[in-house]
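These notes concern the structure reproduced below.
Chains shown are a subset, placed as in the full complex.
Chain IDs A, B and C follow the sequence of writing; residue 1 opens each chain.
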Amino acid sequence: MDYQDLLDVVHQEVRPHIGKGRVADYIPALARVPAERFGLCLHLLDGREYGVGDVDEAFSIQSVSKVFALVLALGALGEQIWQRVGREPSGNPFNSLVQLEYEHGIPRNPFINAGALVITDWLLGLHADPSAELVAWLRRESASARVAIDAEVAASERAHGDRNAALAHFMKSCGNLQAPVERVLQTYFDHCAIRMSCRELARAGALLANHGRSPITGESWLTRSQAKQIAALMLTCGTYDAAGDFAFRVGLPGKSGVGGGILAVIPQRMSLCVWSPGLDPRGNSLAGVEALERFTTLSGISIF
Amino acid sequence: MDYQDLLDVVHQEVRPHIGKGRVADYIPALARVPAERFGLCLHLLDGREYGVGDVDEAFSIQSVSKVFALVLALGALGEQIWQRVGREPSGNPFNSLVQLEYEHGIPRNPFINAGALVITDWLLGLHADPSAELVAWLRRESASARVAIDAEVAASERAHGDRNAALAHFMKSCGNLQAPVERVLQTYFDHCAIRMSCRELARAGALLANHGRSPITGESWLTRSQAKQIAALMLTCGTYDAAGDFAFRVGLPGKSGVGGGILAVIPQRMSLCVWSPGLDPRGNSLAGVEALERFTTLSGISIF
Amino acid sequence: MDYQDLLDVVHQEVRPHIGKGRVADYIPALARVPAERFGLCLHLLDGREYGVGDVDEAFSIQSVSKVFALVLALGALGEQIWQRVGREPSGNPFNSLVQLEYEHGIPRNPFINAGALVITDWLLGLHADPSAELVAWLRRESASARVAIDAEVAASERAHGDRNAALAHFMKSCGNLQAPVERVLQTYFDHCAIRMSCRELARAGALLANHGRSPITGESWLTRSQAKQIAALMLTCGTYDAAGDFAFRVGLPGKSGVGGGILAVIPQRMSLCVWSPGLDPRGNSLAGVEALERFTTLSGISIF
């Protein structure tokens, strides 16, 4: 079966799940997204692309941005970043303060909110405007000029950002943020508010399947070892407090966002991105996880 | 033995402890206070006052202000305030976020920082400028025009206030603060930065020993039942995570601050205030607790 | 108003609450107790006794036994007992393992289950059969030969005692129990299964109001200071995770049990015991707390 046929079957089988779950509604701009959207796009390392559904419709990438922020920080700064953020699953909700307090302000990993704030802080030491930097990088890596920050979403995140502000102030009080809290938060909210499509995300993530070298631009952003490390982190920590379940069902490194997107990689073969806004109780796209599970089952592809 | 003799004996006996412990140094303005200060003042309900040591030297009242903020809020608003803050000991450090997260943003009691922030928020619904209001009230109740906010300390608290900002933003995210976070924090820091002497604090606290009626101004700020409730809270929650030990050793309702002050009450007899800046490991004045313990032992006065 | 009239008024006013709440049903023997029972007995230090309702009906004293175990241990061993158990409110349910783990197996106080197990362990170092010892002591102190362990309740506690077994094994693993776990548990369950009436409990508790000297037998079991310490502990820790609320409403040192009994003391005046099996959501007798609150309000007696 070729990939396009496979995607068509997956789309067909997953149809009853599309529109199920709850669209994120903690900010109005996200709550307005129609629940019945669905897209799934593969980007093979040889450049071929396959897609079904709304693969070119931009959506709010939210926490998927955490992967790209980590790529930029790890690529530029190397192993020193791990002095201020761990690499272990948290076993706790993504925005919990409990573990952060017990562990003295060192977040468990870069994919929970506290950890992403630390990564953002590292980027603020590197770039005058990390948001512009990240957008520019994503435009190049996805070969798409339309990648942009949704200003309405960013403003809305900020207006409803007290939980993240609590995390940031707590870490500041522990000495684990360098930049002013307000700048860290604003930059973090900007990153979350980036809009991209499944196709654009699959392209931008392809370097993670390719030992750190982008098959789009040919540039190497990470060492082979670093690329493997990020994939390992996606597997163990990429889908909130459901990473075990995701590894169990899907068996691929993945990073999800509450906008309904999930970026996954099949090392040395392809990156893929699915999007459907309805979320399961743990904050991952309900139809998206379902689609990835069917894709790995039908294709027989899995890292395990 | 009359009270003055008693105080002299206490002073003598406690002398080896004065200057021991660690002066609070989380903000520079507090760290500069000489460790060897000590004052102890009694205010009897009939108006007599007795004192030893530095009873008229003003110091930063810090968390002792939480008692007065509670008097104003409970007196004006009554029982409704308990919808947003509990009345139980926390069994946790005064600035912990852990319990606050498990208990959905409802602080355990008004004497931990989170609870005092909620009380401050209530006051912001009552007064345009609760800081000015509290200072004016304290001037009247202590019959002393010099009670004032130390602007340097308030600014310093704010500059080092990330832990409290974390608490406030967290509660805001739970819907348990009405006013803007910044205003709540500023007002809270103002209250902590008030400077008063032992004599002034003993006077201002006398209403708590007198069924809610101030023996200084003759005004009733609390019902008899409310005054008893605040005394009960002081006993169970007034000395951080050492309330049990304080009840055990001293046997009086008391409220301490990291400036080294402790306000205590002997119901229907007197209020008393001790001050010495060196703190024990749990944040209470080391010589202060010692002095109160000796006072109750020597006088035979205790609520138990 | 004399005490008998007062008790009659309290009884009248509390009537609508009797039978409300939930009778403890974690073991069958307790679940069978009729919910509508109510008794209240005062024992004044001069020997006078006043009672209303079922003051002479024996019930399962459950956690009220923790006070008497503490009296025996503190009286015999003195301050060394505090090396293995704290004196602070826990801010957690009475049978929680969480705090115990964070605090390395040292229970917060002797009135949560873990703390009572440590006290039991101390008693096992003193007596060959601490259960027989405690029963004999209670018979003398209550001037009642019928005080006894209810073997059916003790067996039932043991059969449903896995939560307490978890606490005991955990402390054993931390090195904070000396005797074999099974002996500690059996002795603890025996103590909980003692049956006494309101009158008997009020008598046995009278020494706590009398500086440690029993007004029944004339013997001194505690120093004045120790008696005050236990009263302080009852106030801050005696009613599970509702100690603040109890201090707030009743304003007396008290110790409750899930059998529906509450022993309270008014220092230098009297001890009193109330019993009604229906419990409020935090495990204290619903009508019992109500009755004590009315008694202190009507009599104007309070330690605050």
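The rule we apply is simple: contacts are C-beta pairs under 8 Å (C-beta built on N, C-alpha and C of every residue); 3 or more make two chains touch, one makes a residue touch a chain.
Predicted model only: the values in this text are computed from it and were never measured.
One sequence, 3 chains in place: how many copies belong to the entire complex?
Copy number for the complete assembly, per this file: 4.
Throughout what follows, only the chains that are shown with their structure count from here on.
Going by average Cα coordinates, which chain is farthest removed from chain A?
C
Can you compute the centre-to-centre distance for chain A and chain C, using the mean CA position of each chain? Integer Å is fine.
55
Find the geometric centre of each of chain A and chain B from their Cα atoms only, then give the gap between the two centres in Å, rounded to an integer.
Averaging C-alpha atoms per chain gives centres 47 Å apart.
For chain B versus chain C, what separation do you get between their C-alpha means, in angstrom?
The computed centroid separation for chain B versus chain C comes out at 32 Å.
Two or more other chains touching the same residue: where does that happen in chain A?
none
Chain A touches which residues of chain B in the complex?
Interface residues on chain B, with respect to chain A: 96-98, 100-102, 162-163, 165-170, 172-173, 181.
For a test of understanding, state which residues of chain C touch chain B in their complex under the given definition.
Listed in rising order, the residues are 86-92, 99, 108-109, 225, 227-229, 231-233, 235-237, 241-245, 247-248, 251, 253, 267, 297, 302-304.
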